Each structure stands twice: as structure tokens, then as C-alpha cells.
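Heads up, one of the protein chains got dropped from this complex, but the rest are sitting where they should.
For clarity, chains are labelled A and B in written order, and residue numbers in each chain start from 1.
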Amino acid sequence: MLAVLGLLVAALALVATGCGGGDDSKTLKIVSDLPLQGSNLVQSGQMVEAIEYVMELADNKAGDYTVEYESFDDAIASTGNWDEATCASNARSYADDDSIVINIGTYNSGCAAIEIPILNEAGLAMVSPANTYPGLTVSGSGTEAGEPDKYYPSGERNYLRVVAHDLFQGSADANFMKNDLGVKSVFILDDKELYGKGVADAFEGSAKEIGLGIAGHEGWDKDAPNYTALMTKIKATGADAIFIGGVSPNNGGQLVKDKVSVLGDNETVKLVVSDGFVLDSLFKDAGAENVNGAYGSAPTLPASQITGAGAEFLKGFQEKIGVDEDIQVYTLYAATAAQVALDAIARSDGTRADIIAQLFATNLTDAATGSMSFDANGDPAAGTEQLFLADGPKGTWVWNKALESTS
Amino acid sequence: MTETSVPSPVVVHRRPAVSDRLRWIFGALILLGLGYWLISAAVDEPERFAQVTVIGLSNGMIYALVALGYTLVYGIIELINFAHGDIFMLGTLQTQSIFADGSLQIPLLFFVISVPLGTAATVSSSGLEKTYAIAMALTVSVVFCLAINAAIERIGYKPLRGQPRLAPLITAIGFSFILQGIGLSWKGEGRIAIPQLIPDTVLIGEGGTLLDFGSFPYYTVRDLMVLLITAPVLIALTLLIQRSKPGKAMRATAQDRDAAAMMGISVDRTISFTFALGGAIAGAGGVVYALYVGTTYFQLGFRLGLIAFTSAVLGGIGNLSGAVLGGVLIGLVAAYNDGFGDARWTYTVIFTILILILVFRPSGLLGERTPEGQ
Partner (left out) sequence: MTSTEATGARARVGGVLASWERWLPWLLLAIALTYPFWYDVWPFTILTLDALGLELDVVIFMVVYVMLALGLNVVVGFAGLLDLGYVAFFALGAYSVGWFASDKFSGTEFHLLSNAAEGAAGIHLNLWLVLLLGGVITAIAGVIIGWPTLRLRGDYLAIVTLGFGEIIPDVFRNADKLPVPGGVQAGPPFIDFTNVNLTNGVRGVRSLDRPGFGDKLDSLTAGALPERFSGIELKPWYFTIVFMVLIAVFVIRRLERSKMGRAWVAVREDEIAASAMGVPLMRTKLWAYGIGAIFGGIVGAYYGSFIGSVFPTSFSFAISILVLVMVVVGGMGNIYGVMLGALVLEYLNFKGLQKIGDGINNAIDLVGIDQTVDIPRYKTLIFGLLLVTMMLLRPEGMIPSARRKAELHEEEDLIEPDVYDDLYDVRREGA
């Protein structure tokens, strides 16, 4: 205990020296709020690097303003995941600091549900690079009564996101399954977590709408040793396809492995996974031969398909982080969010309220993910959904085509 | 407070929590409901039922291997050894090192000592390589887990003998955290894949090499392997405890520590031996798990440990055959619920069983064998 306290005091002095900032009236600050721990770090760490790179390219300037950037962590170490108390605490510290004008975050929709109302009271803008839960911006199937208005107590919107929400992905996947794969009956699995359940529910809603048969919808327990009994039940339902909503670190490797061992390969019983599974690590976790032939959707274009300004950005960024690093799904969205933020600040009068107004008026043509503008809800005016096919021998996801969404 | 080291022979506690008649009615109702559900499932869909039963049996044997460690320790010093599940977890991580990296690894927080053994193998390796790898994994993992459990006992529990029971229990929780931290620094946060040495070739069932029938792969080589490793471990353990001298000392100590000490049994040594034995079984369990399941991570031990502990309580804590029976039953219940019920409720079902057992039949199915329970 004493040793710890001693360390604390020693650490204190050093932290203290880092405090105190300049009081330049033209200096504004943007922050990012991402889970920088555990298995999230692969993705979120790269997002921070992308934002830093955008700042570097802009030379920390937006119009007449000097812009500083600071990265905040909303995860706790013991779980490696976002934590509601940390999210609330972070949001309050942004609200308190008058120099902060935009929060680029969050990664998790649950965390956003906590931060939006707090920042809404403070009139502080939030641009999320990764939240896909629909209810944050729109009402509709898969959302709850009172959404999205209950997140905005002041009555004014302060939240935008640069990714399309789950209804979009759910609808795209359901249409693809019915029309392209000719699936008659699908069994839906989710990882019982916020994101996974959201995508799976959105998928279920769309499937019902378009008349795709649903054999069942259950959650898998990420701590179970294996899923063979569950797969046995799926087999008995006669489903000819499985949709998985969730993230593969939740024992997704085992799930896919057991799917193949009981139900047969992904030709026999089709497998479509949501973007939380479209990671190359899945090939290692599940065994490449078991993933082979699975389809996955994600709201991003693969690096190889990006053209124009985005391609240039990507080239520079890849050089910065090293050519061996794989670009993760949401990295370019973080860059886009930062570009949107800088663009809005440059056009604004420097107040929080005007910056929100300018964010909604965004019309960028050369963002990292292409052109970007928002509708009145703060959703991207034109969302995209891309399809990937798992290539077992190569051990990677190969871009297949762009998907149509009716939502 | 005159003597805290030996639990007094409490009589009042033995009274069941609920009156006898109520117990019978409830017990009968639950069993009838369960029995009806299972029989109707078996009649309606015999094939699926058979498949789910096999899965439940194999998973249950793994639970049983972990449950044995809990029951051994509880039987002798009435301590819930929370660290036991994490020792099992370290066993799976060690096995992963042996199969994937071909080396024995000793994790020392910020670095890992690696001893190459040339045991790296995959499913396509030759039979000889695989046999060597599995034999080495069993040896190394057993010794590794045995050493850790023995060390924990020496450092953490031995100095606390004679103190109120809460003290070693908190220490056990502390060690559980420490072992998780070691696992985390050793292999990282994510789940890691273990190379699958045993192919899941179907022996009996759809496309089976022994019997080809039905529409499910009923029994695979992996299921057989679980049986081939678990059964000898159980037989050896039973022989050890029934026939050998240390085994007799263990039973004597579990029955009455004072009397055992008076008969010339070194109680301290016997307790240390029990911990070592528990660690060894956890190590063997880790290898079986690695061969059967194929992924592991640093938090594996927590949940699996709780489930295994539930198994031990279900069978009758302190009772070896009870632990095995309990493990198999829990494995079956989990599989039936996954396969016929709703998978998202499986965990709740397991813990509801735990509570019902403790309330209606605290001594478990086969009766407890602890100093207090005698």
C-alpha cells in the first residue's frame, strides 16, 4: 500500500508538469473517445493514429483556428471493454472544458447513449466514426419507444455519425441472402451484446419484411466451451443459412468451427456474418478451411477499391503506420470524422453552437471515405454496404460487390 | 473463541433448509417435469437426442475433471479454491504453447522462458509426432499445474491454517486474480487457437467409419479421445485414494483432522499432497480441453470453474464419484438446454440447479464427504 502511495506521489509530480495549457482564444480542441484497451485496441489504436494523421496533414489548423487533439479512453482494463462510469465521466470532463468543441466518438453505441445526453446539455457536438445502433438517430424497427428524442433533452440535435446504421446493414444482408443466395430459411445468432443483438434484430426485421423464412433467433454464450449442441438444434430446424451478428472476439472462431463440423461447409449451409466478424483474425481462430466460402458485409470499401482523395490519404497513412499493418474496418471512418470536424470548425465562428450547425451543413467531396454529407438526423446522406467473400486458401476477406439496401 | 482450526461438529447446520415434505414434493415435481421433457424429446427426435447426449457427455467429462480438483480440496480443508479454474486455464495455455510453438513455456510476467521441445504439431502431422506431442503436453501440463497449485498452497494457504475461513477464501480469490494476470501477460487478451491434433473424423453416425447411419455425426474421434484420457485418470485417482498410503491419509484427514494427527498422519503434508494432486488433475484436464475444444483465453477458468464447482456441489462436495456424476449431469443439462431449449438461458439454468440443490438437498446427490458432513 505504502509503495503504491509512494509511486503515486512520484507520478503526481510528473503528471502535474503536463498540466496547464495556453489561453489562446483561437485555440480549439477536439477529442476522441474510444475503447483503447484489450482486443479493441487493434481497431481503436489505429483510429487514433488516423485522426492524428489528419491533424498532421492539416498542420493543426482549421481556417483561422489552431486545433488541438487529445485521445480519451472509455474502456476499463478489467474487462477490456467500454465502461458506463468511464463514459459518463469522460463526457462530463468534455462538457467542463470550454476549449473542447467536438468529440469524435464513441465506438460503442451503448457508450454513446450515455454521452449524447450529457453533451447535449452542454451543447457540444459529437461525431461518431463507428456507432451503428439505429435508435441513436432514427426511430423505426429495432428501436425503442421514445428514441431518438430521449437522447436529446435540449431538443436540439448535437450528434452525427459517418457510418450507416444497422438497419442499413440488416436490410442489405437480408436482401442478399434471399435474392443472391436463394436462402429459404435462416437461423439468426447473436452474441448477446449490444452491437451484435442490434444487427441481428435489424436483420430479423428486414427478413420478415421481405419474406425470408426465419428458423429461429438465439444468442450464443461467449464463455461456453463449444456450440455443437446449439448447432445440432439448428440442423434440426432445417435452416439452409445462418446469419451471425456480433464480434468474432466473443468466441466467434469456435462458433464457426462448430458450425462447419455439425452443419457442413459454407456451401451446404450458407453463412453470412456481420462486420464484427469481417476480420482476418477469424481465419486463424476458426481455421481457414472453416471460414472459406462465408460472406461478410461491412460498411466500408476495402483499401484496394478506394479511389481519388481517399486513395491518396490511404497511401500516406499506410506509409506512416508501416506497410505491413492491415487497415482495419473503421480506421478510414475515424479519419473522415476528423476531416468533417476540421472542415466544420473552419467554417464556424468558433462557438459550440455554430460548430454543430456547420457540422450538419457539411458537404465534403474529398474525405477519406469519399464524399460525405448528412441528413437532418445526423446520418450520412448516402450509406454504402459492401460484401466480402472469405477466401480460405488466402486467409483473407476478398471484396465481392456493393450491396443494395432498402432501408 | 478457543479453537478455530478445527470446525466444530455442528449439528444444527445439518438440518435441511426446507421441511421434508416440501422437499419431496418439489423434488418430485422438478424431476417429473424434467423427465417428461427429456422423454418427449427423445421420442420425438431420437437422432437429435442421441447427438446432444453424446455432446453433453463429452463436455461433462471435462467439467468432471475440473470438478475433481474442487472436491478434493474442499473435502479436506473446506476451502472453495477459487484459483483452481485458473490453474486449469494455465494448463490449456501451456498445452497451446506445446502444440503451436513446440515449446514448454514458463511465464514470468514480463517475459517468458521458452524451452523448445520440438512438439509443434498439426492435424496433418504423422501419428508418431502427434503421440509425442500429446504425451509431452500431458507430462508438462500436469507437472506445471501441480507445481503452481502446490506453490500456492505453500505461500498462500498454509500460513493461514487455523484462521477464520474467510481468510484463505479471500486469498484464493487473490490467487485467482494473479493467475489470470499471468495468463493475460503470457498470451494476451484475445482468444487463441489451439492446433487441433485430433481430426473430428466421424466414427459412428452420418458418414461414420465404424457405423454409417443416421443424419448426425454421433461419435467422433475427439469424443473417443476425451473418454480415453479421462477414464484412466479417474481410475488412477480412485486407486490412489482407495489403496495408496497418501490416499488413506487423505481420507483420514478429511474425516477427522485431530484423530488423523493422533494416528501419526502428518496433516500438513497430506493437505499439501491434496493440492498437488488437484493441480495435476487440472493439468490433465487442460490437455483434454485443448484437444477437444480448440480455443482458450485467460479468463477461461472463471466461468468454467464456477460450472465445475456447481458440478461438485451437485454430486456431493468432497465426494469423488459425486464430482464425476455431477460434471456429467451438468454437461448433459447444458447440452439439452442448448439443443432443445433456448441457448441463451443455459447459464441461468445451471445456476438455478445449483441453488435448488443447495436448498433442497444440500449434501448433493451422492452425499457430501467433508469433516462437517460426516
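Definition applied: a contact is a pair of C-beta atoms (placed from the backbone, for glycine too) under 8 Å apart; a residue touches a chain by one contact, two chains touch by 3 or more.
These figures come from a predicted structure and were not determined experimentally.
Touch with the chain that is not drawn comes from one residue among B:24, B:111, B:213 or B:351, which is B:351.
When the full complex is taken into account, the listed residue touching the unshown chain is A:95, out of A:54, A:67, A:95 or A:160.
Among A:35, A:117, A:205 or A:310, only A:117 touches the chain that is left out of the view. Of A:85, A:361, A:381 or A:398, it is A:85 that touches the chain left out of the display. Summarising the interface, chain B meets the missing chain with residues 1, 4, 8, 10-13, 15-18, 33, 36-37, 40, 78, 80, 109, 155-156, 159-160, 162-171, 173-182, 184-185, 302, 306, 309-310, 313, 344-345, 347-348, 351-352, 354-355, 358-359, 362, 372. Against the chain not displayed here, chain A makes contact via residues 1, 4, 7-8, 10-19, 37, 73, 76-79, 81, 83-86, 88-89, 91-93, 95-96, 110, 113-114, 117-118, 121-122, 133, 144-146, 150-151, 192-194, 197-198, 219.
Quick note on the criterion: only the chains that are shown with their structure count from here on.
Chain A and chain B, compared by their mean Cα positions, are separated by 39 Å.
Residue ranges of chain B in contact with chain A, taken from their complex: 45, 48, 51-52, 55-56, 59, 62, 189-191, 193, 196, 200, 215-217, 289, 292-295, 299-300, 303-304, 334-336, 338-340, 342-344, 346-347.
Here chain A touches chain B in the complex through residues 38-39, 80, 192, 218-221, 223-230, 232-233, 235-236, 249, 251, 253-254, 257, 261-262, 281, 284-287, going by the rule given at the top.
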